[in-house]
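For this view, one protein chain was removed and the others were kept in their places.
So, subunit A:
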Amino acid sequence: MLNPVPDPLFARRASLGAGLVMLLLLCVSATGFNPALLTDPATLASLAGFTAQFWPPALGSTLLAEVAAATVTTLACATLGLALAMLVGAPAAYFGCRTLGEAALSHTRAQPLAAAAGALLRGVLVAMRAVPEVVWALLFVRAIGLGTLPAVLALGVAYGGMLGKVYAEILESQPPENARALGAAGAGRLARLAYGVLPGALPELVSYTVYRFECAVRASALMGLVGAGGLGLLLDNSLKMMNGAETATLLIAFLLLVGAADATSRLARQALATPRGTTALALAFASAVLASLWQLDTLWQGGVANADALARFAAEFWPPDLSASLWATLAEALWQTLAMSVLGTLLAVLVAVALALPAAGELGVLLQLAARALLALLRGIPDLVWAMLAVLALGLGPAAGVLALALHTSGVLGRLFAETLQNTPAECRQALAVAGAGRATAFAYGVLPQVLPQWLAYTLYRWENNIRSASVLGIVGAGGVGGALFFALSLFQMPTAATLIVAMVMLSWLAETASARLRAQLG
């Protein structure tokens, strides 16, 4: 019997579903992603041959010494990069923070000059953080040559932009009365900061910096893929030589390093709770910076003195290439990037849901442990590394990018989805169970409506992130606008590179805006 009462949402849902299917088909055709390729016997054989070498991992003493040295380099780069970012971000926040200014003090309009300077500062910070750190590294490698200095500079610039913005936001989130009262008593800007704002804001400032350190370690380990030293350089070499045993060793080292960074960050946040711990943390960071300087000193060989070369290099980017011939390439590269991010995210959602159910303990303890381990592996290996492996399996091109994004994202989303499931109160499903509902139906009627909006919001956030990822995967040959950029930089076509970078930044800005709109509609 057909339902005589028409569902008022039916038309909207049907068109939404049809639109989604259309989008999926478009993305599949744009990226040439064909899951059947993965079952191609020739591909499978070469992949099996490669992964068969993974066990046992290479443990020769020369390699281990090399890995240890590269790990130290990676850590040193991350530490110095973060220190540089703090040197950039802290003053930027101090001058950019609106609640510290004279205007906020007396509730008057800012001086036109001060307002213009503030806007300029914010614009520079936006540009610094909008270009992904790997792209910065690529640019610095081209400007001053291979080595660890480009990695430090790249982290300093990209994270400096982020810290400048977030530090200012944290300062602005403090209650303004304290600073205003001090200002009314004649205190200067620095005194207002030190006595009125900093005491309340410090824990959050430090905690965010610690989180950024964790990210810096992960990013620094990848800088080698574009020739900027550290673990990534070794990984790049062993992958290019199809040396499975070495690759396995490096992947393990990478996972251990990321795990250690995670643990350090958690420890540091605990230390923040006591004044003694805070002092210890500050001392530890200062000595880490000094040790890193000493460690990398010999490797730099006067690179810093080469500021002239840097300026000349930057000048080559102006004016950007706006010729008609570039537009077609650009449009195709951007569309490919977009398609990669959408398809990768959608595939990841399917895998994430399938893994989140066991990971949340729905199907027993044994499957829970297995699912969690798999999720940790999927998200522990960054998308750039997945992309290098995917290129081996699927060949160069956007299809490898889709696979890489799908693998990494399913690890991230799977964990978030599982957490949502575990945080959902059990009453609804329990009531359905005592009314005789089966497991699947009790889940669909009692749990799913509660978790679905959260899952959707996470998916959109991750898609924003994946647009940014998709635009750099091309650096290792996995399609998208990153590939065109890598190509242009290799041929020293700086004006073309400038246009591509601007387009890349605009695409991710558009995606952010669209996703924010969609999320607001979910409400």
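Simple rule for what comes next: a contact is a pair of C-beta atoms (placed from the backbone, for glycine too) under 8 Å apart; a residue touches a chain by one contact, two chains touch by 3 or more; residues count from 1.
The definition used in the following text is that contacts and distances are computed from a predicted model.
The UniProt record for the undisplayed chain lists the protein name "ATP-binding cassette domain-containing protein", from the options "Cytochrome c oxidase subunit 2A", "YeiH family protein", "NADH-quinone oxidoreductase subunit H" or "ATP-binding cassette domain-containing protein". The hidden chain makes contact, of the residues A:N423, A:T441, A:S490 or A:T513, with A:T441. When the missing chain is restored to the complex, the residue among A:L267, A:A431 or A:A516 that touches it is A:A431. Even with one chain removed from view, subunit A keeps its contact list with that chain: residues 1, 3-5, 7-10, 427-428, 430-438, 440-442, 444-450, 452-453.
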